Structures are given as structure tokens and as C-alpha cells.
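Only one protein chain is missing; all other protein chains are in place.
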Amino acid sequence: MATPGTVHEALAELELVDHHCHGAVAADLAAGEFASLLTEGEARPGVSPFDSPVGLAVRRHCAPLLDLPRHAPPADYLDRRTALGWREVNRRFLRAARAGVFLVDTGYAPHPLTSPAELAEAAGATAHEVVRLEPVAEAVAARGVEPDAYAAAFRTAAEEAVRRPDVVAVKSVAAYRTGFALDPARPTDAEVTGAARRWLAGGGRLADPVLVRHLLWTAVDLGLPLQLHTGFGDADLRLHHADPALLTDWLRLVSGTVPVLLLHCWPYHRQAAYLAAVFERVYLDVGLALHHTGPARCRAVLEEALEITPFRKLLYSSDAYGVAEFHHLGALCFRQGLADLLQARVDADEVSLPDALRIAAWTGRDNARRLYGPPVSGDAPARDPGTRPTRKV
Amino acid sequence: MATPGTVHEALAELELVDHHCHGAVAADLAAGEFASLLTEGEARPGVSPFDSPVGLAVRRHCAPLLDLPRHAPPADYLDRRTALGWREVNRRFLRAARAGVFLVDTGYAPHPLTSPAELAEAAGATAHEVVRLEPVAEAVAARGVEPDAYAAAFRTAAEEAVRRPDVVAVKSVAAYRTGFALDPARPTDAEVTGAARRWLAGGGRLADPVLVRHLLWTAVDLGLPLQLHTGFGDADLRLHHADPALLTDWLRLVSGTVPVLLLHCWPYHRQAAYLAAVFERVYLDVGLALHHTGPARCRAVLEEALEITPFRKLLYSSDAYGVAEFHHLGALCFRQGLADLLQARVDADEVSLPDALRIAAWTGRDNARRLYGPPVSGDAPARDPGTRPTRKV
Partner (left out) sequence: MATPGTVHEALAELELVDHHCHGAVAADLAAGEFASLLTEGEARPGVSPFDSPVGLAVRRHCAPLLDLPRHAPPADYLDRRTALGWREVNRRFLRAARAGVFLVDTGYAPHPLTSPAELAEAAGATAHEVVRLEPVAEAVAARGVEPDAYAAAFRTAAEEAVRRPDVVAVKSVAAYRTGFALDPARPTDAEVTGAARRWLAGGGRLADPVLVRHLLWTAVDLGLPLQLHTGFGDADLRLHHADPALLTDWLRLVSGTVPVLLLHCWPYHRQAAYLAAVFERVYLDVGLALHHTGPARCRAVLEEALEITPFRKLLYSSDAYGVAEFHHLGALCFRQGLADLLQARVDADEVSLPDALRIAAWTGRDNARRLYGPPVSGDAPARDPGTRPTRKV
């Protein structure tokens, strides 16, 4: 229990905005399926994914929510999870997260996932959608399009995708496709047509450097906040190509247009902090790293992420995917890590308590409200999508 | 108050050598001007630069020196600063830094800054000059020079610039111009002439890779310690191009000639520590990061910087620019962070107190005295600039 009047209490009571997550699986999971969702990595025959920092965190902090003792053995955990059924499990963890708002990336769903509305209902919260742009482009290609019509067709499809009333942001996984060591300039029409010709002839996922650049620039044109995967992810990544510092020249070109949100960032969170400190509309979070490093290390990661970061530039996200344990653990790690960090500074008289409480509310909720605006902030009438302005944040 | 007989007391009493800083603005600052000097970043409409780690540090540790309570609100801080006037403000902070010597980079002055002599007088200290070489080259170009005469003209101008009696070092901001992913070899005369031809025809600041290499090699020829900006800086940088590890091949080539001082380094301070550990005449500091991370994190940064660094290889600098708060905060953070680090090791019996005191004195003062020699060390007669030897450090 958090001591009253402290940063811990304030963060315990704060309704977070989880500005980047995914759905939870809407089905019962076999033991092997659950185990594979615990890790970003490949299966290891004979090795339990519970034998990892996140596995310990699940047994310590999730087991009690399933009526099990702390540190319950994996087999007990899996049995109890099955006995309760996925609906109840999701409900318990999503409510335990105590987020008021979830922004849900709907563009990655190898499993049957809860929709944003289903996630919201299970959590007793609201949810909005983040449109991942690579699948939009790939759907355009799958429908068939002439190379010289690709650019316009993608733009139209993207505009249509974000016109849905619950869409509050777009996202790119360029980090996975080409990495960020790209020519920062907007490609010419001729370049896009040439690249589209090669891609449409060859098929496969969108991974052409020209088309990825084109996607990023089209994202900017959409006028919505742009989320970018950076740093830590699964085995499909070249980690060093996802260092956000590689985006510097591009960020300089787009500075002042849309907010750019650097997601995850670990182990390049100091590089992300530099970018957030020097570019007006660049933000960061350490989602995914929070629950994977677990309560034992999330404070340390937050300490590094906040070393030079202006306090209006850090946001909270869980980047939870698949198992609702992660929606809960992300929130728990963020609250605990940030509260430990801030309370220690209050105790050392390095920051006043009112300032610490303000920083907690900003990073956990208000920065996201301000940046995504209505409907996340809840304080404005419905938007008119036809006249969506480029919002200055 | 530091407890007598401890590392904290020793560092509190030590007259530091701030081996890399800039002048303080010699004029009253409007609120917006002060705010913009607080950050390395772009202005953010509606967001106060006080809402950052360095902003908290100013309110906590600088406000009392202006007779305000700790954590004074920004508006009160700015009012009081204005009421006191810039001379008094500078005097208070510069004296609070308790540095015996300031080495002042005079080559960057978008604001009207105190000269080294004015800084010294306000601080009650001595000051010497560090000559930034890029403006020297740009002045040669501005005066007009034939391409094939550029190399000699630059060398002559640089030699002349360092002949002034108070000059103790040279500096390059190659990190900002091209970054360090350069061919390490000394360019040929023909290469320099060709590059000079292009640059002199096109104008602009010195950012040609061949000419930047030529500048670095000319710097070595001057025989003075060479300061290099690395890592953290403003929005004009590509951070990953300023990773000092990129200098490895060049450092190997120049090893044993002049001392090379890697400035700032964060977040690549471990890479800098490696270079300092393996190359005879490579040194580092974590200036700029000290006050930007603030007292809450400067110990952590110093812990990392000192992980493998030989104790004769770390120096103190503030890299303060513009506001004298930073000359004070840099010194405060260094003293406090290093004392916390060393005292904890004494308490754990990992280092003896005499050894800890020696390390404190080395890093805060003596390494700089030894490396820059007279007149910084104060223990030698005036140099004869005509016969300046390459000093072995």
C-alpha cells in the first residue's frame, strides 16, 4: 500500500493513459501458447520462458490477481489461468492496470485479439485506435494497383483509415522493415513509382527503403501524432538499425509538423531522450521495457530515460500484446518505478512534493491528453474529421 | 555541510579546474532569453524549460544564491535575477563554483559573453583561453584565399591564434560539422586544395570532410592539448556521429603526440572511457551532462564514466554557456556526485580514504594542471611561445 500524501499514493490513484498497446488474446491459451507470448524470443526447447525477469514478475505480481500465492509455480499459474477462462483473466488484469484510456495499435494480430471496444469494456475504460500504416499500404498492394497510382492510392487509403472517429494516431514499424538509416528526404513521385513497380511485381511485405520513406512522409501529411517503433522488439529486428538517433535528419526536416512519439527505445533511451530534449515535437516512452525488465529494473530504466528529458516529453505506454498480464505489469512497473524515482528526489529535497506530483501526473496521463487532444483528453467536442487541423502540442 | 574529514569535505574545499567552459552573458536577459539558455533544445510554445531536470536543479540549487527559497517558482526566479542585474548574478554564481581556473572556449558567442578576463574577475579566479579552430578557418576563408594557399594560411592563422599568452588548448567541433566517421588519414595537399576550392566557391561554414580532417591534423601539429566535442549537444548535432568510438583509428594514428580531451561524451561516456583506458594520451570529462542531468543523476553518470577509466584520465568541466548558473551547477554536481561515489567506496572499504582523496584531487584539479601545464598549474615560469615543446603528459 502506498503511504498517503506521497508520490506513491498519487501514482497509485492516477488513471493512466496507456498511449500504446495491443489487444489481449480473446481465447483460452494452451500452456505453450502462453509461454510463447511471455517472450519476445524464439522457443527454447526444454527452457521455460518463466525463467526470465518478466516471468518472475508474472509469478510475483500477477499470480495474486488469480488468487494464487506470490511466486506461484508456472504450472499452477497456467492451470489457474485456464480454470478462470480468458474473459475473467483479461478482465482482472485490465482492470488492475487502472488506465483510463488505452490507445490500441490494431495493425498486428497474429492471434485473435480483443478489439479496442472489447478491451475498453473488459478494462472499464475507454479505448481509441492507432492505425498501423504498413498493413494499409500492403492492403493497397493486395487489392492491385498500378505503380504510378500507388502513392495516391496509399494516401487515400490512409486518409480513409484515420477518418474513423476513434482513430487518434498512426504508427509505423519502419524500424522492422528497413531500419532508420534512410535518406531523410521525401522521395520524388518518380522514385515512388519505380519502387512501387519493383515491390508490386515481387510481392512480400513493404520493406523497400523508398516506399518506407514515402510511408513516413505520408504519415506526416495525415496530421495526426505519429508513433514509431524504436529499439527493443522481437527477433525480426536489427536492433542497431532501430536506434532513434538514426532518425535525426528526418526529425529535423519534420520538426514542427506532427508530434513524433518514439516508442520503447531501450537500450537507446538516452538517445531518444536527447532527441526529445532538442526537437520541439519529439516524445518518448519506455514501453515494452517496463514489464520485460520488471519491477527490479524499471526504475533504473526510467532514471536513464529521464536524465535530460523535459517532463512534458515522457509518456506512459505498456506496449502490452496478447496477454493482459502485460497491460497490468506495464502500469505497475511504471507507477512503482516512477514513484520510487520521484519520492527519492523529494526525500533528498531535489524536487518539491508539488512538483513531483505534477511530473507524475504529466508523464502518466496529462502529456498524452495534451498531445493526442480530444477524444483522449475528454475535454472537447467531437472532431470534424474533414477539417482536422495540424494540432500544435 | 560536508562532514569534516570526509571526501565530501575535501571536494567542497577543492579549487576545481573547469577545463572547458564558455562565457556568461554580459547583459540582462529577458525571460524568454533566459529560458532558451536553459535548454539545448528548440523552443516549445506553452512549455516552460524549467520543467526539466536542469530546471529543477536551478530552482533548487541556484535560487538560494539569489536569496530566494529552495524550489522558488520560475517567475520569482526570473524577477529576482532581473532585480539583481547580470553583473551581480554572474558574480554570485561564478564565485559559488569555487573554481580556481576556468579554461574558456571563446569561439562560440551568439550572445554578448564575458571575456575570459571578465569571467576570471567576476569569479575571483584565473582564466585561460581555448581556441576553437573552425572559426579560425572560416575567418581565413572570409578574408579571401586561393585554394592552394588555404592549408598554409589556416596553419599560420591557427599558429598565430594560439601564440597569445593565455591560450592553453585548441578545440574542434568536428562532431557538429561532419561527425567522426571520417577517413582517419592526414589528407594530401592536393585533397585539401580540391576541397578548399569547393568550399571557398560555395561558402558556408566549414563542413567538408577533407577540410575537417585537415583541421584535426593541423590541430595535432600545433602541439597543444586538443579538446573535442563528443556526444551530447544541441539540435544541430547527429548524436550517433559524435560517438567518440568513431575516432578510434584516428586516435591510434595520433597516439603519443598531443593530449586529446573527449568532452561531454554522454551517452557514449563508456565508449570514451574505453578510449581513455587504452590510448596513452586520451582523456574524458562528462561536462554538460553534469548540470543537465542534475544532482539526481550526476553520480550515476560519473559511476559509468569511471567504470574502467584510469583515475588520471578523468577531468572536470562544466561546459557552462551563457548563464552562470551552469558554472555553479556543473561544479556542484561534480563535487556532490564524485563525493557520493567515492565516500560509498570508502564506506564499503573498497578504497582507502587517502586514495579516495587523491582521486578527488586528481580528477577535480590535478589532472588538468598536469595536462595543460603552466600557466594552469601555476608552478612554472612563463612559456616561451616560440619554443613550445610537445609536452608529454
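For reference, chains read A and B in written order, and residue numbers begin at 1 within each chain.
Operating definition for what follows: a residue touches a chain if its C-beta (ideal position, glycine included) is under 8 Å from a C-beta of that chain, and two chains touch if they have at least 3 such contacts.
This one's a predicted model, so the numbers in the text were calculated from it and none came from an experiment.
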### Query
For the full complex, which residue in B:147, B:194, B:310 or B:374 touches the chain that was left out?
B:310
### Task
Please give every residue of chain B in contact with the chain that is not shown.
243, 245-246, 248-249, 252, 255, 270-271, 274-275, 277-280, 303-304, 306-312, 344-345, 348-352, 355, 359, 362, 392
### Query
Given the full complex, what residues of chain A touch the hidden partner chain?
39-45, 47, 49, 51-54, 56-57, 60, 70-71, 232, 234-235, 237-240, 266-267, 289, 292-297, 300-301
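Just so it is clear, only the chains that are shown with their structure count from here on.
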### Task
Can you grab the rotation angle between chain A and chain B? Superpose on CA, round to the nearest 5°.
120
#### Entry: Interchain centroid distance [CA atoms averaged], chain A/chain B, Å
37
